[in-house]
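Only one protein chain is missing from this complex, and each of the others stays in its spot.
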Amino acid sequence: MLKTYINSTIFFFKQIRKTIFLNLFNTIITLLIILLISVASIHAFKWLIFKANWKVVISNLPLYAFGSFPPDEQWRPATWIISLLLLSIFTLCGPEWRWLRKNLLIVWLGTIPLGLYLLYGGLGLSPIMSRHWGGLTLTILLTVFSSLLSLPLGIVLALCRQSSLPLTQKVSSIYIDVMRAIPLIAVLFFGQLLIPLFLPLGMEIDRVWRAIFAFTLFVSAYIAEDIRGGLQSIPNTQIEAANSLGLNQYQIIQFILIPQALRIALPALTNQSIGLFQNTSLMAILGLVELLGIGRSILANPEFIGQYIEVYVWLACVYWIVCTIMAVLARHLEKRMTINQANF
Amino acid sequence: MEPIVVAKNLTKSYTKGLRALDNVSLTVDKGKVLVVMGPSGSGKSTLIRTFNGLETFDKGEINILGIKVDSTHDERKIQKIRRRVGMVFQQFNLFPHLSILENITLAPIHVQKRRQIEAEEYGMYLLSQMGIDSHAKKYPIQLSGGEQQRVAIARALALKPELLLFDEPTSALDPERINEVLDAMRTLAEQGMTMIVVTHEIGFAKDVSDQVLFMDSGKVVETSPPNIFFSNARHERSRKFLNQLDKH
Amino acid sequence: MEPIVVAKNLTKSYTKGLRALDNVSLTVDKGKVLVVMGPSGSGKSTLIRTFNGLETFDKGEINILGIKVDSTHDERKIQKIRRRVGMVFQQFNLFPHLSILENITLAPIHVQKRRQIEAEEYGMYLLSQMGIDSHAKKYPIQLSGGEQQRVAIARALALKPELLLFDEPTSALDPERINEVLDAMRTLAEQGMTMIVVTHEIGFAKDVSDQVLFMDSGKVVETSPPNIFFSNARHERSRKFLNQLDKH
Amino acid sequence: MKINQKLFLQFGICIIFFGLIGILINNLTINLIRTGLGFNFSWLFKPASFALAEHPLPYTSSDSYAWALFIGWLNSLKVIVSSLILATFLGTLIGFARTGTNSLLGLISAGYITIIRQTPLLLQLMFWYFVGFLGLKDNMFIQIKNILNISNQGIEFSGLTFSSEFLALLFGLSIFTSAYIAEVIRGGILSVSRGQWEAFRSLGISERKGLTLIILPQALPAIIPGLTSQYLNLAKNSTLAIAVGYSDIYAINDTIINQTGRAIECFIILLISFLLLNLLITNTMEIINRLILKSREYS
Partner (left out) sequence: ATTNQDNSSRLDLIKNRSELICGVSGKIPGFSFLKSDGSYQGLDVDICKAFAAAIIGDSEKIQYRPLTAAERFTAIKTGEIDLLSRNTTFTLSRDSSGGNGLTFAPVVFHDGQGLMVKKESGIKSLKDLANKSICVGSGTTTEQNINDAFESSSLPYTPIKYQDLNQVVAGYLQGRCSAMTSDRSQLAAARSGFKNPKEHIILDDVLSKEPLAPASDGQDQKLADAMRWVVFSLISAEEQGITKSNIDEKVQIAKNNPQLKPLRRFLGIDGGLGEKIGLSNDFVIKVISSTGNYGEIYERHLGKNSEVPIPRGQNELYKKGGVHISPPFN
């Protein structure tokens, strides 16, 4: 027993020696890295435990999570976020209930009306204006809604770009290329400040929706390109087969092309939504109090002036965790799809 | 006899000068099986694909099931033809994102507007005819080549076609799998299905076909009953081709 | 006789439980040619690749040209071995971005630090030996498979190796090209080069080899001189394999 | 019939599209008149009356808005080009580490990539600026014989000075982009077949030499397109300069909008500047790509 244990330990160290201390160069690099990491982690640890003042985080937790949502109604966004989280967990490692699995997409889509209902209120819940939305709730809301709205727009753009009608093709190409050439912040700026100038007098769009609209305009151009890639990789024979079954143009697009293109583009699409999630932080520059914006607001409270390291570290962790959850979900989906086409 | 397919003087070039079809005329009567043979590039695929409008042609005329199509390629007529003519491809071309049953019911539901239950019942019946009803819920990727090709045949049959077109249905299959598919086709022929089959399977042609059409460089070299074609082909070119096939 | 390669009890698994090499021992003397045969997946490639350190192994020991390597896989020793052992792959693995001559002179210039002129002179000599000196300025893609494989042999020879390893050098070639390469290898054997060759070319093995080693499932089944192996193999497994080879 | 249908469809789309644009422009002009903003560019030649901390060309607050914008464009270009170089260098190193034989290095670079890619760039920039560079308090002043001065004012190196704002942006952008470039490089290296690695190894060529002489030249064609799109992203991301107080084109636009209220005009100018920048980057990369292809006569 002990002997095999010792043997395997020796083997383990031999393996380490093999990969890490291969030669002088590698050894030096390895030692340097270990030194650097330990110095950095000692400092970080010291700071985390002794120097940092986490009051700025702890006493404002509801603000980070829900913005200025009325305290006695905060269970509503909380319910929404928790249901999203549970759904993620279920998607990742839930049991194999065939019916539920097959309709997972619909369940996911169902979180949107649920979110809207819980946040806006009405129908028994007291109505709450979008100005009260903030923090992580607003960040997630921006991400989810913009992703979902930009998907159909992206599909239409991709189809137009592939179309044989030269005008549609040109217009969507120009749209996609220009959108991809300009910085996101310029588009968001357009959404916040210039959209009102393009609307008829008296018509107003809420600024949260304006942000969503701007994100949608921007992201759909990227999504269109991903889907176009998917469309291009569908072999022509699929269209021939569909043709010979007598399906018409629109049926082919609906039943053959789009489902396959989406499936192929799925990894790229999830990357887009992870990017979108991070980029919602740009709204802080334009005055929305989403996660980063709320952080900056809290730093203006005289009680907490100058504690930005704590706030930034905390925010980085939150963003990182959510992104990681999204990335894991994406990888999981991708794997499922390659192993077995039966699901999703 | 009632002719199902009548083609007159079909001519087509992909690239200028080179004719993929050169003045091809043929007739297939109801319930008959026509086998098309010929060396690679002789225009077999092009010919068979003009019959359901997958290829246009430059000159000539086709009359399929009483619907006349000429070189203007009228979309609406072609759509009508496609609803009554089934086609099976060399590469199966199943839809990978749909289950086997969904592959088969897609056209009945969306083209013929049948009810889903009805379409599925008939789909299951076709699958059991092909001996693959146990795979109905699977996806194409999970099936072997022979099984996939039988699904493709079932899919073509789902619209209750009056004519079936086959473009080298067995050439992408492993040798062991070829017979599964040929047997299924044999059964169809026995049931009186009108079929045009591009194939190099001599055994199948001998047993099943009523006529063998031999093509070379886009031209019809000869059309003979199989017993004559295989024992005593009229043309030098055909004999040369048959010799090569035997060598394999 | 001076042994060039001595392997003792080599054992290796890629995945737990499945042994790619199972207690393999062998000896190759100076100037001898060993042919390794065996069914697909039997571990031939794995074996030959352990000899120049492209694969590690879990247990056992190799002594090549007096340099001992064990399972710790000492980089420095392996680097020494690699300078004295040449290898030719099934897929040629020429460097596509370098000209033929550059392919050959790369190692002499950068590993042995020879002067460029000197390296090129010797490179041209090797190419002319292989009968392809007229292609020196061309790029691999411009050559036929047989020519590419001869370049690969010349590249392996450029370091003046004392042992040459071949992993199915002809199996990626068109049938007409195979002999060009086998002839080149024959000449090398006649010149007294020590070689270990994984191949299924029975003719070559009969003519050139001194010993034939037959593997199955990572184990050495038998090692016999070619005349015995091909006429009257000792083991049932070997005979079954040879029967299958003949059928092809 | 088919052609008619197509024409009809196009015509319909045409009408809808231009109708929509017409309505929007109509609204815009009404709104501009209503708010008294009007649409003109004459303000461009009035004095800017604000100062800039960094200006590669001479600039004073009595210069015109147009000149200020041009200076902003140059500032953008400066930070883009330098972070582009740094990011490529870093990204290549990390990409190598990720594919190399040292598993500790591989692990660390994988960690680096996940951390960097999964936190927002804006947050990273603010972190680098407020924590990283401004964190170099006065007591951390490093001075080496007047050749290299490092402080929270920035870095001074034998006469050249780089402000903290520039450096934070440079670091933030480079580090963020390097994580993406590393993945591009890794993808390129993995696209070279295993046989090439084995071939150079069996010739006794060392790992580092093999990588530079054999693998990289073959990986380049797969790397260049990915690299180009990362460079474009970098250029676009440079507009986040506004968060760390660097005067790039977007920040100067912001100030001008504030002073003049000319939001639409400034927006148009911003669009044009970025289209220009994009053209510059894609064309340069295209030239590089062609040079590489040219040097590869074999393909």
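As written, the chain order gives the labels A, B, C and D, with residue 1 at the start of each chain.
Quick note on the criterion: contacts are C-beta pairs under 8 Å (C-beta built on N, C-alpha and C of every residue); 3 or more make two chains touch, one makes a residue touch a chain.
As the structure is a prediction and not an experimental result, all values here were calculated from the model.
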Residue, one of A:Pro152, A:Pro166 or A:Gly287, that touches the chain absent here: A:Gly287
Among A:Ser68, A:Asn248 or A:Thr324, residue touching the chain not depicted: A:Ser68
Sole contact to the chain not displayed, among A:Ile33, A:Leu84, A:Leu193 or A:Ala327: A:Leu193
From A:Ile298, A:Ala316 or A:Ala330, residue that would touch the chain that is not displayed: A:Ile298
Residues from chain D at the interface with the omitted partner, ascending: 31, 34-37, 49-53, 61, 130, 134-135, 137-138, 152-153, 163-165, 242-243, 245, 247, 251, 254-255, 257-259, 261, 263
Footprint left on chain A by the chain that the document does not show: 59-60, 62-63, 66-71, 129, 131-132, 134, 192-193, 196-197, 204, 207, 285-287, 289, 293-294, 296-303, 305-306, 308
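One rule holds for everything that comes next: only the chains that are shown with their structure count from here on.
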Per-chain CA centroid nearest to the all-protein CA mean: A
Centroid spacing, where centroids are CA-atom means, of chain A and chain C in whole angstrom: 52
Chain A-chain D separation of Cα centroids, rounded to whole Å: 22
Chain A residues touching chain B - in the complex, by the definition given at the top: 237-238, 240-248, 251, 255-256, 259-260, 263, 340-342
Residues on chain A engaged by chain D in the complex (per definition of touch): 19-20, 22, 26, 29-30, 33, 37, 164-168, 171, 178, 180-186, 189-190, 193-194, 196-201, 274, 278-279, 281-282, 284-285, 292, 308-309, 312, 315-316, 319-320, 323-324, 327
Contact footprint of chain A on chain D as seen in their complex: 6, 9-10, 13-14, 17, 24, 27-28, 30-32, 34, 101-105, 108, 114-115, 117-124, 126-127, 130-131, 232, 236-240, 242-243, 250, 263-264, 267, 270-271, 274-275, 278
